[in-house]
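Below is a slice of the complex: some chains, not all, each in place.
Think of it as A, B and C in the order they're written, each chain with its own count starting at 1.
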Amino acid sequence: MDLDRLKVSSFERVTRPIEPKDSGLITERLGLLPGHRVFESGVGSGFLTASMARIVYPEGEVVGIEIDTRKLEKARENLEQLGKVYEKSVMLKHGDAREYLEGLEDEFDAMVLDLPEPDRVLEVGLDALKSNGKVAVFCPFFEQVRTVWQVLEDRCTWLEAVELIERKLQVEKRGIRPGRTLGHTGFIVFGRV
Amino acid sequence: MDLDRLKVSSFERVTRPIEPKDSGLITERLGLLPGHRVFESGVGSGFLTASMARIVYPEGEVVGIEIDTRKLEKARENLEQLGKVYEKSVMLKHGDAREYLEGLEDEFDAMVLDLPEPDRVLEVGLDALKSNGKVAVFCPFFEQVRTVWQVLEDRCTWLEAVELIERKLQVEKRGIRPGRTLGHTGFIVFGRV
Amino acid sequence: MDLDRLKVSSFERVTRPIEPKDSGLITERLGLLPGHRVFESGVGSGFLTASMARIVYPEGEVVGIEIDTRKLEKARENLEQLGKVYEKSVMLKHGDAREYLEGLEDEFDAMVLDLPEPDRVLEVGLDALKSNGKVAVFCPFFEQVRTVWQVLEDRCTWLEAVELIERKLQVEKRGIRPGRTLGHTGFIVFGRV
């Protein structure tokens, strides 16, 4: 089994999934390791959930909260294809991220948010991170970078906002040239509490 | 333990390591999963080895071949900090990638090359991949993209050359602006046999 | 005489000048031609003034308003090196852009703003443009793109926000690779009334 093929050929897309360039950077920057506990919301199609679950497996877990039941069911179907990785290391729950996190302390090594109004979730949710825990917030719009940054800058010892631009090369008989299309893009704000 | 911090604070760099943006895309595109066997050469400082080992753990393995003994020793020191992930899922060997691969068949789910003259290794090494196995070749120069592509295009059913450009945002009181520096970059050629 | 060398070797920089990539795009997108009358504020070091004056010469004119007298004097010294192009086609004035434009109608073929709070100037200044006249606003920050866009969208029949990313190639004996540095950058909002 090849996770990339699985996602492309069998994962049904209920929403525009985070691109591989971005999910890859997230798993690197969060420094995920086997045994980690990760909080994710929303779950969307489960693309990023799958990328993280394969890392924290077998002792660790990705807890995915999704407010849209239709998406949640589809994510479950998608992720069940991972077999033991799904069974051991993915916990999907229906609900609201803000409500779920409120009151939790010292629970997660990392947290990933890809939902509207991430600042509202961060306001109550950062205590759920363990000491030195990391957060990644996907922001399609510049305006979100600002609101997320404002919540994080008082709480984080390290903070960074990044964009990845992906370009394919066209390899032709005549020569190699930069391609003309770009994938979907957005900004990712990373922080460490 | 946080792999990103570990790499940044404790991994000694004996060579310019592959950037997180690129190692992240490689682990995504190769579709790595727990249990996979991966061939890697050169090993360099062990940055990418660590990223892949944490995924294939516990049943899988990254076999890393490095021709430079000084680099190999340093990579070993770096990777030992991963503890059980290193012990179970990293196998480092001194040697030449071409010689190691010659004659091997159906051994690896994926192969990553980051060394001079990758085309010479690919010429003899692709049979070491299992059916539908994937290869990623890091190419600092355009010229290498061409030579690698030429070897792969007859053997691969899917082939792609990509570059990631990383830009940090400067978040200032006055406003948010694109940053002025870029990380090290290179091209990555991906193929599936 | 070569304008690029002149700017680089003899123009004193009193402020960070607009990069050649951006001044080039501005003169293209504004569609400047000999005979045009152009409004510019601020003048800064006179880099962009020079690029535009050489085009509208000999019958046209760039009217440059600068509020900082020290910058204005330096721009004058810089631009005097253009000789007849300066004498015939540059008019520098000390003053405030908003005050200068207030009440003017149908005066300019094009308008270029590179100053703080361009939205305040646009609110009163767009009537100074002739029918189908064009405006270009340089915005270092995303937030300015928004405020400028809001003023222009009711008045313009065409509106566009663009960023140019410049990359040098490193041409080495071993091969060609993308360079690692970027020039200063910003966004340019173009509109036609």
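Criterion: a residue touches a chain if its C-beta (ideal position, glycine included) is under 8 Å from a C-beta of that chain, and two chains touch if they have at least 3 such contacts.
This structure is a prediction, so every number in the text was calculated from the model and none was measured.
Q: May I ask how many copies the whole complex comprises, since the file places only 3 of them?
A: 4
Assume only the chains that are shown with their structure count from here on.
Q: With over half of the numbers shared counting as same, classify the chain B/chain C interface as same or different.
A: same
Q: Any idea how many Å lie between the Cα centroids of chain A and chain C?
A: It comes to 41 Å between the two C-alpha centres.
Q: Using Cα averages as centroids, what's the distance between chain B and chain C in whole Å?
A: Taking the average C-alpha coordinate of chain B and of chain C, the gap between them is 46 Å.
Q: Which residue numbers or ranges of chain B touch two or more of the other chains?
A: 142, 163, 165, 167, 176, 178
Q: Can you tell me which positions in chain B touch chain C when the two form their complex?
A: Chain B residues touching chain C: 140-144, 163, 165, 167, 172, 174-178, 180-186.
Q: Show which residues of chain B lie in contact with chain A when the two form their complex.
A: 1-7, 20-21, 23-34, 51, 54-55, 57-58, 82, 84-85, 109, 132, 134, 142, 145-146, 149, 160-169, 171, 176, 178, 187
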